[in-house]
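Got a structure here, written out as structure tokens. Questions coming.
Only a single protein chain was left out; the remaining protein chains are all shown in position.
Then we have chain A:
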Amino acid sequence: MLSTGKKLIFYVLLIISALLLAGPALMAIVMSFMTNQDILTGSLPTTFTFDNYIAAFERLPFLHFLFNSLIVSMLITLGQLTLSALAAYAFVFLEFKGRDFLFFLFIATMMVPFEASVIPNFHTIRNLGWIDSYAGLTVPFFATTFGTFLLRQNFKQIPKELREASLIAGMGDFRFFLSVVLPVSRTSLVTLGIYGFLTSWNMYLWPLLASTNETVRTIQIGLKQLQTQEQLNQWGVMMAGAVIVIIPTLLLLFLGQKKLQKGLTEGAVK
């Protein structure tokens, strides 16, 4: 046990660092409820107002952007889960020539940063006529090395005997995949799902490139528009927008935190 004095010091330090970390977020939340005068004069809030939120929704089709973000994130999540699970299954349970080589090649693509592939990707979706469509926003992200790698490591822990027992019972690959592999590794699937959802929710560069109007534009770009449309930035409105945007992230994080940790560390420690 720590002595009381030491404990006190530790807790003070912890509180300070917690404030430092959470400070900006707290400030954003407080500011979203303040009037513009209060913000610009740098005083403490004198009144409590929802005007900023109302303004945010009035100025832009905020709900529409939110809806777009939801659709895009969900499509990407589903696409990633499907493709990585199938690819991981092939890398673990199917035996074919050059499998390991192919896997290493696959892993090697992790070294290519996303920004490097932006231009070719853009050419591709433009040629396909996918600009300003959900397909253009989502399909380039379906294949994920990280997801395949994560699931492969997880599938590898499934005893080989399970596959053999199912072979003797006369079960094909696809049924084994659906009725054994997926349920057994659902923790990792949830982890990957949350990870994929959050990443695509926060995406900025690609949606900006792949959309030219408001039909499929996502919320992150909407936020940016709040900032630049005015001569004098209305900080209160922007903060209100930001708070709305982080709500789904926080929700997912609180709900899935346990699973996320479990999934990411699974296999790392026995």
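Just so we're on the same page, a residue touches a chain if its C-beta (ideal position, glycine included) is under 8 Å from a C-beta of that chain, and two chains touch if they have at least 3 such contacts; residues count from 1.
The rule we apply is simple: contacts and distances are computed from a predicted model.
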| item | value |
| --- | --- |
| Missing subunit (named according to UniProt) among the choices "Glycerol-3-phosphate ABC transporter ATP-binding protein", "TonB-linked outer membrane protein, SusC/RagA family", "Stage V sporulation protein AC" or "2-hydroxyglutaryl-CoA dehydratase, D-component" | "Glycerol-3-phosphate ABC transporter ATP-binding protein" |
| Of A:128, A:165 or A:178, the residue in touch with the unshown chain | A:165 |
| Contacting the left-out chain in the complete assembly, out of A:6, A:99, A:175 or A:258 | A:175 |
| Touch list for chain A against the chain that is not drawn | 159, 161-162, 164-171, 175, 180, 183-184 |
